[in-house]
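Complex shown without one protein chain; remaining protein chains in place.
Chain nomenclature is as follows: A and B, assigned in order of appearance, with residue numbering initiated at 1 for each chain independently.
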Amino acid sequence: MGEPAFDPAAPLTPTGNLRRRRAVSRVAESGATLGAAIAVAVLGIVVYSVFVHGVSALSLDFLLEGEPDGIGPALVGTAELVLIATLIAMPIGVLVAVYLVEFGGRLAAPIRLTLDVMNGYPSIIVGVFIFALIVEATHKQSAIAASIALAMIMLSIIARGTEEVLRLVPDAMREAAAALGVSRWRAVLTVILPSAMGGIATATILGVARAAGETAPLILIDSVWDGSHVSLDPLGPVPNIPVTIYKLSEEASPEGFARAWGAGFVLLFLIMLANVGARVLLARSRRRMAP
Amino acid sequence: MRGASALPSRVRIQSGPLTEAGPSGGRRELPVESVFDVHGVSVFYGTKRALDGVNMRIPRSRVTALIGPSGCGKSTFIRSLNRMNDSVSSFRLEGQVLYHGHDLYAGNVDEVEVRRRIGMVFQKPNPFPKSIYDNVAWAPRNLGLRRGLDERVEGALRGAALWDEVKDRLKDGALGLSGGQQQRLCIARAIAIEPDVLLLDEPASALDPIATASIEELIHTLKGRFTIVIVTHNMQQAARVADETAFFGLGASDGGEPVGTLIEHAETATIFGNPADPRTRDYVSGRFG
Partner (left out) sequence: MSSATSPAAPGAARPAARRSRDWRRTFDRFGDGALYGVCALAVAIAVGALALSAYQVFDHASPAISKFGLGFLTSAEWQPNFDVYGAGTLLYGTLVSSFFALLIGGPIAISIGLYLSLLAPKGVRGVVSPLVEMLAAIPSVILGFWGLILLAPFVQQHVEPFLHDNFGFIPLFGAPQTTGASVFTASLILTIMVIPIIASISRDLFLAVPRDVQDGASALGATRWEVVRGIVLPTTAPGVIAASLLGLGRALGEAIAVSQLIGAGEKIDVSLFETGDTLAARIANQFPGAITEMHKASLYYCAAILLAIVLASNLGAQWIGRRFDYRRMAE
């Protein structure tokens, strides 16, 4: 092919167009690093602002009293909503995942597609749906309706997470159970599900973290209440944190803003805690799963 | 530079000056222009020593084979010749690798420039998920060698003995080729930018015997144009293609655990016919490894 394109004995510094290409590569690398820095910075700024503004509003009274001074009933209300939603979503989600993994079949692909679609479903539409289904029919807002809406949102998170961890259970375990004459339902209930418990718990916690912060459905379904005292009646509206923050943000009063920061701080703190906890649980259960 | 004196049990043999058949029937000394001069090179991955105290000269325009059992550092060594080990974060090299007199690991060396001059073909064929033409043309385009690109691609594919088989389907995907064809494509890719050196890391071990034979034929034709270093597990292959052979085996190390090192390096005929080190003799006669 003729003379070499370069002098092999020349020093090993860039020849030809390499210097320019190196510069381009460096710019690209800086851009990528900058992008990551922006993301971390935004997270830091938001968390920091919420912390700084929220901490000053915090006090024991704030956490225990009712409106207009505190968010106690709202905290209890959110806990109730999330609890009921979990009671609905967790069994359904786990059972859907069991169906996908243990029974599969031709329906598996469409079901998985449905779950993926559910994952990206706008929560405002879930709110509109439940409003039409329950609130309009009963002519009142209720915690149970809100919980059903939240359960719909949690369902895909729990189902997908459970499916992932059920897949990790080695087939050898199922075969061993069958070889021992253990029936399917017994194997699932006593062997497979317990070994997947860590992953199921992780998925549920992530679902809870998501549901606790959802505001859009609650605006339509659980937004009018007397926030001065705790209300646990599931057949009526209960105070809750996200709508409290939303309402306070739409008013224009500085005291309202201060309380919104406080409520936001509590909510964000709990959600971040749940996320970190889920991660730790996931790491631990992964370690136990992997041989 | 770690010297041989620390490792008395390791013997470094140079079986005299390298010679070739002379014009009048005798033998004359070859001009030993070396491309690589390796002095006391040891390689560490973290605290684990993978290669110990290698001293070696790799001559120009010849084929040098690196043979030896697994785990004796052959792949580590060859990848150290074009800075491909840089991507392993725990990699550390002691000693000196001189390329045409320049220290390959000096601070001001651009490793991209190094790889432009010292090409590598890997054990498992790794064509890009692009067309055959684009596979070969990709690197020249990067280098700005856009004029005469078609000729360059054809030349490279001819040089890799692949042209006749693919000349009518250059736009087809490279992944549709057979294993042997893919490997020859990887060789074409490497020679398209006219490197100085070709490093072949077990290029035929993932291929069937027929494809292997075609690769070996290829190496014969490429011999004069490039300096070639080839790692192979197959002694017969080394005997067939290589001018010089270096045997890497386990040498005792002062840490207690045996570490891979260069045992003997000489003309291929000598290594296989009359090796000086008993460990070489054991290996080539099939007593172990």
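By definition in this document, contacts are C-beta pairs under 8 Å (C-beta built on N, C-alpha and C of every residue); 3 or more make two chains touch, one makes a residue touch a chain.
Fair warning: this is a prediction, and the values are worked out from it, not measured in the lab.
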By the document's definition of touch, the residue of B:Phe122, B:Phe226, B:Phe248 or B:Tyr283 touching the omitted chain is B:Phe122
Touching the absent chain when the full complex is considered, from B:Leu149, B:Leu175, B:Ala239 or B:Ala276:
B:Leu175
Given B:Ala139, B:Met235 or B:Val284, the correct residue touching the omitted chain is B:Ala139
Provide the residue numbers of subunit B that touch the chain removed from this figure.
82, 84, 87, 89, 112-117, 119-122, 124, 126-130, 138-139, 142-143, 175, 186, 189-190, 193
Missing-chain contacts mapped onto subunit A
18, 21-22, 24-25, 28-29, 31-36, 38-40, 42-43, 46, 49-50, 53, 91-93, 95-96, 98-99, 102-103, 107, 111, 113-118, 120-126, 128-129, 131-133, 152, 155, 159, 183-186, 188-189, 209-210, 212-216, 219-220, 223-224, 242, 245-246, 249-250, 257, 260-261, 264, 267-268, 271-272, 275, 279
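We adopt the following convention: only the chains that are shown with their structure count from here on.
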Quick one: subunit A and subunit B, Cα centre-to-centre, how many Å?
52
Subunit B residues touching subunit A in their complex are 35, 99-102, 104, 106, 108-110, 112-114, 116-117, 142-145, 155, 159, 191, 193-194, 196, 225
Note which residues of subunit A are touching subunit B in the complex, please.
1, 4-6, 8-9, 11-18, 21-22
